[in-house]
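One chain of protein is taken out of this complex; the other chains stay put.
Let's look at chain A:
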Amino acid sequence: MALNFELVSPEKQLRSGSVHQVVVPGAEGDFAVLENHAPMMSTIRPGAIDVYEREGAPAERIFIEGGFAEVNDKGLTILAERAEPVSEIDAGALATEIEEAERTVASAASDAERTQAETRLAALRAKRDVAAN
């Protein structure tokens, strides 16, 4: 018996299959999901999820930029806004993206625009932190 895990982004389905355990960065703290977890639903903050294929196996890390996690009797479903395996993050490209986002925050004309740019920047910084570890 294992946990049925599905990871989907708007563009495609990234993972579908059974795993041992998944650690999800929930909006109010990380939580681990094993099989037979109680039904729950949570928003996700930008961060990495750790997917453990088997007990004791090294974790596969996937960066998720916000989204939702739902646990029900069928397993765990993560609806991610963007998802990218940590091993594929390009540090150089990320640094320029962060610089760009910083400029956007500085030059934002309205409050709504600034909030949006700041969210984006926070997500990018989280991505950098994840990649650095």
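Operating definition for what follows: a residue touches a chain if its C-beta (ideal position, glycine included) is under 8 Å from a C-beta of that chain, and two chains touch if they have at least 3 such contacts; residues count from 1.
Just so we're on the same page, contacts and distances are computed from a predicted model.
S.K.: Looking at what's absent rather than what's present, what does UniProt name the missing chain, "Carbon monoxide dehydrogenase", "Peptide/nickel transport system permease protein", "Cytochrome bd-type ubiquinol oxidase subunit II" or "ATP synthase gamma chain"?
M.R.: "ATP synthase gamma chain"
S.K.: May I ask which residue of A:35, A:70, A:100 or A:118 touches the chain that does not appear here?
M.R.: Of all options in A:35, A:70, A:100 or A:118, contact with the hidden chain holds for A:70.
S.K.: Using the touch definition up top, pick the residue from A:79, A:94, A:108 or A:122 that touches the left-out chain.
M.R.: A:79
S.K.: I'm checking contacts with the chain that's been left out. Which of A:11, A:55 or A:88 qualifies?
M.R.: Here the residue in touch with the unshown chain is A:11.
S.K.: Residues of chain A in contact with the chain that isn't shown?
M.R.: On the side of chain A, residues 6, 8-13, 26-28, 38-43, 68, 70, 72-73, 77, 79, 81 touch the unshown chain.
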